[in-house]
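A protein chain is absent from this complex, but the other protein chains hold their places.
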Amino acid sequence: MTSNIIQVQGVSKIFGGLTAVNNVNLDIAEGSIYSIIGPNGAGKTTLFNCISGFYIPDHGTVLFQGLALNGRSTDTIASLGLSRTYQNIRLFSNLTAIENVLVGQQPRLKETWVESILQTRRSRKEEKSSLVESFKWLDFVGLREFANSIAGDLPYGAQRKLEIARALGSKPSLLLLDEPTAGMNPQETLEMTALIRSLRDKFNITIILIEHDMHVVMGISDYISVLDFGNKIAEGKPEEIQHNERVIEAYLGPGGAALAQKYRKKKVS
Amino acid sequence: MKAMKFLAVFMVLAMLLTACGQAAATEAPVAATEAPVAATEAPVAGGAPEACADALGCAVFEAGDVIKIGMGAPMTGGNASYGIDISQGATIAMSDAGDIEGWTFALDAQDDGGTAEGGAAVANKFAADPAIVAVAGHIFSGATAAAMPIYEKVGIPMLSPSATNPPLTASGSTVFNRIAFTDLNQGNNAADFIYNTLGVKKMAVLHDGSDYGKGLADIVAAQFVKDGGEVVIEQAITPGESDYTAVLSTVAAKTPDAIYFGGYTAEGAVLVNQMKTTGLENAKFFGCDGTYGEDFLTRTGANGEGAYASIAPASPDSDAKLTFNAAYLEKFGKEAGSLSPYTWAGYDAAAALAATVKQVAVVADGKLYIPRAALVAAVRSLSNYVGLSGTFTCQSNGECNTDKPQFVVVKDGAWTNAE
Amino acid sequence: MNDPSSLPLTPKGNNNLQTNTNTAAKKLQAFQNSKFMKLLRPILGVVVSLYIVFRLYQVLVVHQEYGADTWTRLLISGLIIGGVYSLIAIGYTLVYGILFMINFAHGEVMMFGAYAGLYSFWAFKIIPIAGDPPTNFLNAYPILAIILAFLIGMTVSATMGFFLEKIAYRPLRKAPRLVPLISAIGASIFLQNAAMLLFSPQLRDVTNPDILRRGAGWTIVINGSNVILPYTGVFTFILSILLLVGLYILVRKSKLGRAMRATALDKKTAALMGVDVDSTISRTFIISGALAGAAGVMWGIHNGLVYYFVGFIPGIKAFTAAVLGGIGNLPGAMVGGLLLGIVESMGPAALGIDFQLKDVLSFLILIFVLTFRPSGLLGEVLSEEKV
Partner (left out) sequence: MKTLIRQSIRTGITYGIVQIFFILIAFNTMVGIMLAKISGIKNPGEIPAAKFLIAYTILMGLWVGISALSKKKFLPAGHKLLAGFTAGLVSAILVGLLELAMTGILVNKIFIRDFLTVLSFDFIKATLFGLTPVLGIVVTMGAIVLGSLLAVGLNIVTNLNAVQEHWKKDLSFLKNLNDKFQRMIRGKYHLIWQIVGISILAVAVIFIPMKWGSYWNYVFGTVGLYVILGLGLNIIVGLSGQLVLGYIAFFAIGAYTMALLNAPEPHNLMWGFWPALLLGVLLAALSGILLGLPIMRLRGDYLAIVTLGFGEIIRILLKSDVLTDFTGGPRGIQNIQGPMLFGKPFNSEVDFVYLIIAGVLLASFVYNRLQQSRTGRAWLAIREDETVARASGVDTIKYKLLALAIGAAFAGLAGGIYASRNQFTGPDEHALMASINVLSLIIVGGMGNIPGTILGAFTLKGLPEILREFANFRLLAFGALLVFMMLSRPEGLIPSHRPKYDEPNEVSGEMKKKEVPHDQ
């Protein structure tokens, strides 16, 4: 996998005085699982928002499949095949689960409102196929039996999965997951990890991941970038990151590296 | 599939509504329960006079029934004061009207909100009520316009005290008549009076944006210019407010000798008061029959001195009027005319209708017959009826109050003749 | 998980190809769409401002219809009416800031305040005071009478505000946002008609004490003609400013104010922090009611006309003002109110259009402002995620 599906080139985002993201560059290979980690407030979510078009970067550009995304409205970007989930779950909570997924398919449907009224052969066909597909996605995330229950009433873990199902509805080629395992118990976390991996393995969806749970990150990601105070302080394969002084200091504070050494020794002996 | 759902509910509710319909009908004192509906539609057999032998037929009253005069008026909402006041005036007329061999009169005042929607609803309700023989109204022109065609079908004559909208009488309706003062000759005469008698050369014309006020103001302005005067500014104010200093200031900048205002006392009084604070101390205020009344005096006090108004020629304080005022105060605790300038017209409309009904009513074997067609004709041919607010003679188009207006001015806190 | 082959995804490679092709057209269209939206507003802005400038030029330079004296008069009346608007607007803003609901019946609360003021003045007029010439309480002790009138008016309205919230709104805290609005509308209709039936639909005149005679005032001479600065107007304006400042201090400094702001931010947390949310909310209603009452009494004193419908139009205007300044923002409500008042009085003259259209003008200004600052002039102060 050599072609880069998305390139973030010198992106900066400044709120008032504070520089949330500072001149970050990312080159993400297609079909990889790419994690962005860093302490709280490191600007991870801001970076996500810049990529998915919620924010317009103050400097730099984001190229998706060679296309500059700057200034594109979020719905255009979504229809280009880039979809995302949210740190604090944002479902259409008064709609049923299946309807959520159906909405996710919007960008791929061609039915116009006139057809909706007349229910032409084409629109019926489209409606049916999208419904079939939605059910399959629900199946995939394991929410088949919840299809017709109100999204807001689902258990927490289920809501996270449903959000992913909704994101998949638009057949994305790039999926941004913002803390997908936040607040999950180990069991759920394992399921989620497996889910993410299978997304890549089975459907070749490139995944960018914000995650705090290091087991998950080290477990599944091919490549990792570390943000701290808006700057990318490191990137590399998981094991490289594990031993990177700056990263450890970013997490444990100055002198953390030494600490970590000791800790490892103890574990060995 | 889904369609069935709402169709079902739709149907069920239709049924429910009919049920309500019947409920209301029995609950209401609708004469339908007494007088056979058929009697009003087709000529009745037996003792019925041949006057009933036409398409419209007769309204038939058993012994003890009440002859009802309808009135559609805004009883709620921003204009309720007109409806309530006029209906109160008419109520007194009903008790003064006496009876026809024991059959008494009653007023059935229904709320039409002054809008076409309400007017048509009320008209349909009256049309469906055989005990309604005539309608003193409607009060507002919009409601009247929507109501006219409905009364036309069933032959219920109207006599409106206050619907002044000129086109109403132009549409060739046989049932619609009004004793409201005709804008046209009031306006023209007023303009002439201002130009010739008062010698005003520069005048500002204001109105309240209502069909009445605007209609009048436009006529006055046109005539005044024709006479050779100059209308320096014509402005509309937003009724219902009570601060017009802004518009008055702009008027003042044009330094008119007089201000003509087409509208009602509510705004007129405010204007007169605020003229004093906006550099119009020396301009004359000239109102219309809408701004005439005791209320204007109390509300303007000293500021009101020298304000003019044009009114229908009736000796301002005939004995009849005084007795009415007393009765009104006694019954409703307000000075007559303090709610609207149309109290007396309301009385006149109802009283005139009652009188006309008396003319055409026929009593045969214990029943009272009121031939509708005859009644319609009789109302249209009303002549020299002397009321509290004027003397009425209906023209062929239904205008019943076309005399030359009389001009009055406030002198020492009282309305006095200006000529 | 079920067998992937059945899943609706094309294998690697032509996946992105496909997404690209079937979205190309859409992409373009959506792109233009957003471009168009971006351009629309500036164009609108330029056009409108050009027109305004042109009209101003016409009126002020070409025709020179009105002299300084007229402008002063307009400004005066604008400021006065604006002061009253701001006072009512504050009531809306307070309630909105906490409950995110339009208290549609606020105008009616004000109307009852106006009636209270009117009736207390009348009552004082009746009370005779011996002396030579024998006078009445109203004119013997005018200051006291006025203070009493305001106290009565504010009490009445405050009580109404309190019960309004208790009966019509509190049970609907959890309901969807539109439900309290409809309940408020119902309450408004009810109160209007209640007033009509209680006090008759007659338009009443407020009899002021002689020191506040309507029409009397200080006279200033501006280029030859004398402009009158009415006592009632000055009184109204100063009093409303004082009340607004007082309220601002209350909200910023006092304990209650802190509680109110906390409740506005986040009811749950506020409750956890020991703020009694319910009582805070009803106090808010009491305060906004009291302000409306004061506004009502002033309305009576300055404009002199009170009837059951008197609250409706000022209510709408005041809400417009609140939105104009930025909902939930106290200074905003004040600025909005004054701006609205001035636009209404000076706008038509300045643009040389009919006074009948002054409401059109003020609503257009509102639309114009909101198009460029979607959250009002001074921006809204709402922290809770709007549901």
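Worth a mention:
Letters A, B and C mark the chains in the order given here, with residues in each chain numbered from 1 onward.
Just so we're on the same page, contacts are C-beta pairs under 8 Å (C-beta built on N, C-alpha and C of every residue); 3 or more make two chains touch, one makes a residue touch a chain.
This one's a predicted model, so the numbers in the text were calculated from it and none came from an experiment.
Considering the whole complex, the hidden chain is in touch with A, B, C. The omitted chain makes contact with just one of the residues A:83, A:173 or A:244: A:83. For the chain left out of this panel, the touching residue among B:60, B:97, B:127 or B:203 is B:127. Checked against the hidden chain, the listed residues A:92, A:229 or A:251 yield one contact partner: A:92. Contact between chain A and the absent chain runs through residues 52-54, 73-75, 77-79, 83-84, 86, 90, 92-96, 98-99, 102-104, 106-107, 109, 111, 113, 115-119, 123-124, 126-128, 130-132, 135, 147-150, 166-167, 169-170. Panel shows chain B; residues 1-18, 20-21, 23-24, 27-29, 64-66, 75-77, 80, 84, 91, 104, 106, 109-111, 114-117, 120-121, 124-125, 127-128, 141-142, 145-146, 149-150, 165, 167-168, 171, 209-211, 214-215, 234, 236, 331-334 of it touch the chain omitted from the view. Across the interface with the omitted chain, chain C contributes residues 30, 33, 37, 40-41, 44, 96, 100, 102, 119, 122, 167-168, 171-172, 175-180, 182-183, 185-194, 196-200, 202, 316, 319-320, 323, 327, 354, 356-357, 359-360, 363-364, 366-367, 370-371, 374-376, 386.
To be clear about the criterion, only the chains that are shown with their structure count from here on.
Distance between Cα centroids is largest for the pairing of chain B with A. By number of C-beta pairs in contact, the leading pair of chains is B-C.
If you average the CA atoms of chain B and of chain C, the two centres end up 37 Å from each other. Annotation: 45 Å between the Cα-based centres of chain A and chain C.
For the pair chain A and chain B, the distance between C-alpha centroids works out to 73 Å.
Across the complex, chain B is touched by residues 65-67, 69-70, 73-74, 76-78, 80-81, 193, 196, 200-203, 205, 214-215, 217, 225-228, 230, 299, 302-305, 307, 309-310, 312-313, 344-346, 348-349, 354-356, 358-359 of chain C.
Interface residues of chain B, counted against chain C in their complex, comprise 76-78, 80-81, 84-85, 209, 235-238, 240-243, 245-247, 249-250, 252-253, 266, 270, 273-274, 276-279, 298-299, 303, 334, 338-339.
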